[in-house]
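Note that this complex is displayed minus one protein chain, with the remaining chains in position.
For clarity, chains are labelled A, B and C in written order, and residue numbers in each chain start from 1.
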Amino acid sequence: MSSELTRQDDVTIRFAGDSGDGMQLTGTQFTETTAKVGNDLATFPDYPSEIRAPAGTRAGVSGYQIHFSSRDIYTPGDAPSVLVAMNPAALITNYKDLQPGGIILVNTGAFTEKDLQKAELDVNPLTDGTLSGFRVIEEDINQRTIEALEGTSLGKKDVLRCKNFYTLGMMYWLFSRPIEPTLEWLNVKFAKKPELADANIRALKAGYNYAELLRLFQGRYEVPKVEDVAPGFYRNVMGNQALAIGLAAGAEMANLKVFLGSYPITPATDILQYMSLMKNYDVITCQMEDEIAGVCTAIGASFAGRLGMTTTSGPGLALKTEAIGLAVITELPLVIVDVQRAGPSTGLPTKVEQADLLQSMFGRNSEAPLPVLSCATPADAFDCAVEACRIATQYMTPVILLSDNYIANGAEPWKLPDMDKLEHFPVEFVTDPEGFSPYNRDAKLARGWAKPGTPGLAHRIGGLEKDSKTGNVSHDPDNHQVMVDLRLAKVNGVADTISIPPLNGPDSGDLLVVAWGSSYGAARAAVERMQKEGVTATHMHMRHLRPFPHGLADIFRKFKRIVVPELNMGQLAYVLQAEYPEFRFEKYNKVKGKPFQARELKAHFEKLLEEKS
Amino acid sequence: MSSELTRQDDVTIRFAGDSGDGMQLTGTQFTETTAKVGNDLATFPDYPSEIRAPAGTRAGVSGYQIHFSSRDIYTPGDAPSVLVAMNPAALITNYKDLQPGGIILVNTGAFTEKDLQKAELDVNPLTDGTLSGFRVIEEDINQRTIEALEGTSLGKKDVLRCKNFYTLGMMYWLFSRPIEPTLEWLNVKFAKKPELADANIRALKAGYNYAELLRLFQGRYEVPKVEDVAPGFYRNVMGNQALAIGLAAGAEMANLKVFLGSYPITPATDILQYMSLMKNYDVITCQMEDEIAGVCTAIGASFAGRLGMTTTSGPGLALKTEAIGLAVITELPLVIVDVQRAGPSTGLPTKVEQADLLQSMFGRNSEAPLPVLSCATPADAFDCAVEACRIATQYMTPVILLSDNYIANGAEPWKLPDMDKLEHFPVEFVTDPEGFSPYNRDAKLARGWAKPGTPGLAHRIGGLEKDSKTGNVSHDPDNHQVMVDLRLAKVNGVADTISIPPLNGPDSGDLLVVAWGSSYGAARAAVERMQKEGVTATHMHMRHLRPFPHGLADIFRKFKRIVVPELNMGQLAYVLQAEYPEFRFEKYNKVKGKPFQARELKAHFEKLLEEKS
Amino acid sequence: MSDVQQLKGKDFKSNQEVRWCPGCGDYSIISSVQSILAELGRDKDNVVMVSGIGCSSRFPYYMGTYGFHGIHGRANAIATGVKVANPDLDTWVITGDGDGLSIGGNHMIHSLRRNVNLKIILFNNEIYGLTKGQYSPTTPQGQKTKTSPFGSVDAPFNPLQLALGAGATFAARTLDVRPKHMKAVLKAAAEHNGAAFVEVWQNCVIFNDGAFKHWSEKKVRDDQTVDLVAGQPMIFGAEKEKGLRSEGCQIQVVSADEASIWDPTVESPGPGFLMSQLDKDPSMPRPFGVFRQVEAPTLDDLVHDQISEVTDKLGEGSLKDLIYTPDSWEVK
Partner (left out) sequence: MSDVQQLKGKDFKSNQEVRWCPGCGDYSIISSVQSILAELGRDKDNVVMVSGIGCSSRFPYYMGTYGFHGIHGRANAIATGVKVANPDLDTWVITGDGDGLSIGGNHMIHSLRRNVNLKIILFNNEIYGLTKGQYSPTTPQGQKTKTSPFGSVDAPFNPLQLALGAGATFAARTLDVRPKHMKAVLKAAAEHNGAAFVEVWQNCVIFNDGAFKHWSEKKVRDDQTVDLVAGQPMIFGAEKEKGLRSEGCQIQVVSADEASIWDPTVESPGPGFLMSQLDKDPSMPRPFGVFRQVEAPTLDDLVHDQISEVTDKLGEGSLKDLIYTPDSWEVK
């Protein structure tokens, strides 16, 4: 066997093991190191389900996929080229996704008869030909780890817990990554438990050395760093984390303090968790008794002069809708984040879906328009959160920002914004009693924000319709129409400050792919691959879903066909069809709790183009 | 002055007075008697607002309009020909709506300086020419009532309370109505307080006699009964009442017992109130702690084998959406009634609007389709409620039935269904354990309904996605798609059992008016008037809003223009446009808390036709 | 800033016409609130009145202070947001037996356990007024209302017991027809540092007239009610001749001189809870006044104290710190 360094531009690894095997940690460490090395990357953790399944079962399998490259990439990869399988259940539920000829590293230490039974296997897939066509590396990682840690003070259970770092060491060797960042991390993480730091470090090094020593793999790979990467500072970031930072940044850019009223719900909980760490940024987080209290405290806080926010997922958004209507009629700024998950009802709570668009647009009683936006990638979540804060405060309106759990738990390198170039949008509270009325509006139709405690501005707002001039309760029919029209015009006016999203591809042609949310990566990668193969197609990714930017029709007009791939039954397509009836929006839908893969989109787009010709 | 009987085919009267003047009662009595006389009729009560306003103020004015005719009519009339104004506030807020030359009966007993002040009037409109162009009959009704009741044991306050019956007597004389039905009603109503029955009867008779004696009016009118009226039994009914009866009837036709879990909210509360009187029909009503508990108890009751129902208005529907998603995924029958009111948020809670359509269709997290229907008139509410029960039980699905407070509080003669011809749709519960699985489906894709307590059928349902075959919790991606598709196909399948609504007018032409809900009367009347004037236009009224009946496109195709008048910003038009992009649906919207008037629709339709030519 | 010292009750009025039914108990409550705010020298630009939906919840519109007329049942949650966002604001919750105990019951109990520094006035008329007469969670079992035409089957809450069970640090009861008593109770509430729950028995002349007449009418009042005054014996009766004596869990009617002294400041909510149990016993007078009044840290203080502590420890964060963390790297 040879072990020269083979250059490879694009690798996808999937770590799979039991929920207790620490695969998420292994994946994250590999990711952090890979980011530091200067690769572009995208990740996708895939938890089994909310509930803990018995160890060793198929339901208990936890996976973490990382796609890294010396080029820009947009997705965590379709088919992995390397699979790490820590037990039979992990192997059997994952091997089919692997590329033909891919490498499988198997921990044979977990392939006893009992292990096979737990995975509902009658025969051992390592021996029955199941894996023919793959390059299988069998290693008793359990035993190797035990050997490596001989003589430590740890009990057997704790020793075995280190096997993920042993494995990580092997993978670091295989892909020529430095082990130092992980060593540092371990030292910090276990500063108070040096015996644990030591054990994991020993395991990591042992795995690395073992791979080198025994030449386990047929070769060793190098994935050079991205060369044409824009200069600047970078940081690896997860979607929920970027969103949390963006919310804090957005508030600061509005010159306001955050008030986050929330209630835990997968996959949005992290945002609340991240923000509850921001106490020294004067960020208030209140975990309330339910979603309704979460949004209502945020509304109260906005009334009091903070920037009210609330974070949730689909079922929680459903509960908040009545209160959001109150924010619409009182015209208070409010940022509502919905990290979508698969439904209906509780559905598949840890799986991805983008099916809350129509709920966001229309899920309120009566005419209660508000702006809706959605983020495309983990790093984009930062920009979108800032944008949501901008719109909320500049237009005095609730805003819904849609993310999903593919973005939320995925990670990618984030090019940090240049602090000097951030365009702040400071709020000016009303302070002048002269001519004050709560519904005085500016040119954008936003009403003035006068906070309690300001002398001479005492006023009352609320859920009853108000006179457009005095702000008093009004039952006047014409006034109602005026206010309904004003609220709608204000929201539509947001279109004046946003622009058409960039086109990935020519600005006219046979096929326009209009996508939104986390389908970004798959849609863009699919289209770019087609372009490379000489087929013209263009991808346009919508950040603003209500209102749409001006001028979309001019773009639509220039394409023969428009297709809208969505992880739902066709929600954006529905909205586009209603608003641009002169064009035909073709749906391409998938509702399986899984993201699109670039190759499946590409195959579909190619089919469309063939049909046409 | 002559007082011959003038025949008139169509009269609209508006009774207006202070909230405390009993105008709603006067109106209802006039309505009941008019129904018995055999006129067709439609009514529209207009309360000031939820809250009691100070006596005598403009905000405190309460109105009741009745339109009756010897022909079929569809609306409570646009401009009244007679206005009864019990005080200055009532006069000033209503006289402008009157037809030119119309009659105004004024109670001058309430026109003191103080009364004028309360109505914010500097000068007396009776004397300053305001009313020129109308035929004003001034009468001190307060004084007349006091005189009529001299010698009774009642105190002055109670005596004055009888003035509405005095007024009613005058109107009965003017329009040649019998007083007997009201006498009977008074005797029953005050069976336990004969002195009150007696006083009101004396007032009523006195008013009648006085009008006759003094020839107060220039003439006396006769509105002959409708001649070509279909034979059968009739009853005058209000919308909420018809809806309540329909829900009870629907359950019975499904061979089930009602469980209504609800929470009071204007204008839906009456339905709960009517149904809580139905104890001897084995109807269970539970007023719960909130809307969420209302719908959740109904879901639990359906699980247990009753027909669960819940009634609410827009803000309440917003609260129920999460739970409705649970009913969607558990595929339990559930009837949800939303009596729409003007919003957003609390909005104008006693005013009409039809702006909950999009909320009904899309206001739930993820893909959670369900059938939506809407009623057109008070009597139609009965049929729609039965239809909602049919769909809910035959398809094992939640159904949303939309009404609004124009229908809810309006009244019309209802042609009672022939009991023998009612098409029952009895539910057959699953009882056979052989091959049982909770998601076994029939040809309509409805799953079987097995109720707890049935031996051998113990099973678990819930909000997590279930395996389409076993009914166990499933995280399988393909199964999720299967279930999402099945739920959608089932709801779409309802279209197989409904038909295209009848066309009022030719089946092709220049203009098709597509309306829904309580705009029925105005739209139909507008179109029929145009037809009488020789202009062709056709009205189609949608009962089923999701799914639409098959074959609509074939109708749309035959018209040059399609207009959709709605009391919202264009919700049905939006849906139609998204679903039938090959046609153009023009919006005509009004959001003023008021119903359409036939004449305003006619004017708009005529303008459209002119534009075209 | 307005010279708050000189404000009178009427200075706390807004320019909006008050629209409760003539005779409604709400009038006396609003004027009591207005006068105690004036007496306490509160600044009307610093007061926020938050309500839900109901007749009572129209209250903020009639006050010349800042006000928020929310949605049904959510006043406590909205007010929690106001108070925690800005603890300097003098924040009041105005709610009804439907608004605050039915749909809003959860926010009520949670704001009490968290001890949010809110002054909560619950207008208890034992009926839904605004929606025209349905039973509420305080309507007596058996009462006929619009939605219980054959008598309500629901057992009602005892609002004080619910509040105490939820951990209220201040719980009191008063009556619309006794403005003096009401003002004393409201003042105590206003000065309590923490969540103050005040139940006010309020007559709805239209839909539930006389619900409280057995305790509110002048002729029976003295015999049928007893005032709990901190540090005073619990005496009652037309001649102040009777008293309550609490022995263990038993409370007995005794002569005035044997009456026990009332102390709402004992740490345990037990005595207040036992006292409110008298409501179940027709032979006993109904107690009014402050049932519990103890000091405990408020949520709003705790939130801001924690922010200060953490900031002291970690240093004030800047936007840049948040974005440029140590794990970032530079590409040149």
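Here is the rule we go by: contacts are C-beta pairs under 8 Å (C-beta built on N, C-alpha and C of every residue); 3 or more make two chains touch, one makes a residue touch a chain.
Bear in mind the structure is a predicted one, so any value in this text is a computation, not a measurement.
Although one chain is omitted from the display, it touches the following shown chains in the full assembly: A, B, C. Touch with the chain that is not drawn comes from one residue among A:S276, A:Q394, A:N440 or A:S508, which is A:S276.
Of the options B:N94, B:T182, B:N236 or B:T269, the residue whose C-beta touches the omitted chain is B:N236.
Check B:R306, B:R447 or B:K590 against the missing chain and you find that the one touching it is B:R306. Residues touching the missing chain, restricted to chain A, are 50-55, 57, 59, 263-266, 269, 272-273, 276-277, 279, 285, 287, 289-291, 315, 345-346 (touch as defined at the top). In the full complex, chain C touches the hidden chain at residues 102-103, 105-106, 109-110, 113-115, 137, 150-151, 153-158, 161-167, 246-249, 267-271, 273-274, 277, 280, 296, 299, 302-303, 306, 309-310. Seen from chain B, the chain kept out of the figure touches residues 32, 35-36, 38, 229-236, 245, 248-249, 252-253, 259, 261, 278-282, 284, 286, 288-290, 292-293, 296-306, 308, 322-323, 325-326, 330, 416-417, 419, 422, 451-464, 472-473.
Assume only the chains that are shown with their structure count from here on.
Look at where the CA atoms of chain B average out and do the same for chain C: the two points lie 39 Å apart. Centroids of chain A and chain C (each the mean of its C-alpha atoms) stand 44 Å apart.
Those residues of chain B in touch with two or more other chains are numbered 59, 315, 345-346. For chain C, residues touching at least two other chains, in rising order: 53, 71.
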